[in-house]
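This report refers to the structure that appears directly beneath it.
Missing here: one protein chain of the complex. Every other protein chain is in place.
Chains here go by letter, A and B, matching the order in which they are written, and residues are numbered from 1 within each.
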Amino acid sequence: MPLARIDLAQGKSPDYRRTVGDVVYDVMVATVNAPKDDRFQIITEHPPDGVIADPSYLGLRRTANCIFIQLTLNEGRTLDQKRAFYKAVADGLHERLGVRREEVFINLVEVKKENWSFGNGEAQYAQ
Amino acid sequence: MPLARIDLAQGKSPDYRRTVGDVVYDVMVATVNAPKDDRFQIITEHPPDGVIADPSYLGLRRTANCIFIQLTLNEGRTLDQKRAFYKAVADGLHERLGVRREEVFINLVEVKKENWSFGNGEAQYAQ
Partner (left out) sequence: MPLARIDLAQGKSPDYRRTVGDVVYDVMVATVNAPKDDRFQIITEHPPDGVIADPSYLGLRRTANCIFIQLTLNEGRTLDQKRAFYKAVADGLHERLGVRREEVFINLVEVKKENWSFGNGEAQYAQ
């Protein structure tokens, strides 16, 4: 059920962007019980001045390579699940793309199950 | 009060995109009591690899024509209103643009009335 918005500066290859999406999807399934095949992602490239990440907030070093991930998902994940998600995304992007872990910015927006339609005009998750 | 973000793959005409926005607006007024003229929409075209919709999740078939609609709106809509919204958007896009209903992805994000300023630096809906 999540919708992932991924924003990053232009200049990376299509393969790079696709792999960012792969990592986010794989980790969702592994850490926060997202169903298999539940992959809906919007990946946007921006000019260099379109993505602004403070270069030192909280003592981390960030550059133009910073990746923004904003995930809308159902409420109900535990703090432990959220921590596992953050860590696995940073680890996965580092391992598969060489992204420095300090440059992975993540934000979660939680909504109700009834707030999704996956097509056909139906509320597939409503109870 | 809603803000609609509409994301789709490039390659459609300006008329097509405008009509998608028309349908979302018309349906908001008809089904979830959005006030007349309350139309604020951000419609973004993406390269083909910028919008990823699983081709078969929940048994629906999705292609590069999938339309993503994320609506931020005031909390308080009933489940019936949300269902009516989903159905009417899918029906409207099908009837007016030939969009397959399976390709209409919708997500709602609910906020408080005081979380809006429509201009002039005022919180017009705060009570």
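Quick note on the criterion: a contact is a pair of C-beta atoms (placed from the backbone, for glycine too) under 8 Å apart; a residue touches a chain by one contact, two chains touch by 3 or more.
Quick caveat, the model's predicted, so the values are computed rather than measured.
Within the complete assembly, A:Q70 is the residue of A:T19, A:Q70 or A:Q124 that touches the hidden chain. Take chain B: the residues that touch the chain left off the picture are 3, 14, 17-18, 21, 35, 37-45, 72, 109, 111-112, 114-124, 126. In the full complex, chain A touches the hidden chain at residues 7, 44, 46, 49-54, 56-58, 60, 62, 68, 70, 79, 82-83, 86-91, 101-110.
To be clear about the criterion, only the chains that are shown with their structure count from here on.
One simple way to say how far apart two chains are is to compare their mean CA positions; for chain A and chain B this gives 21 Å.
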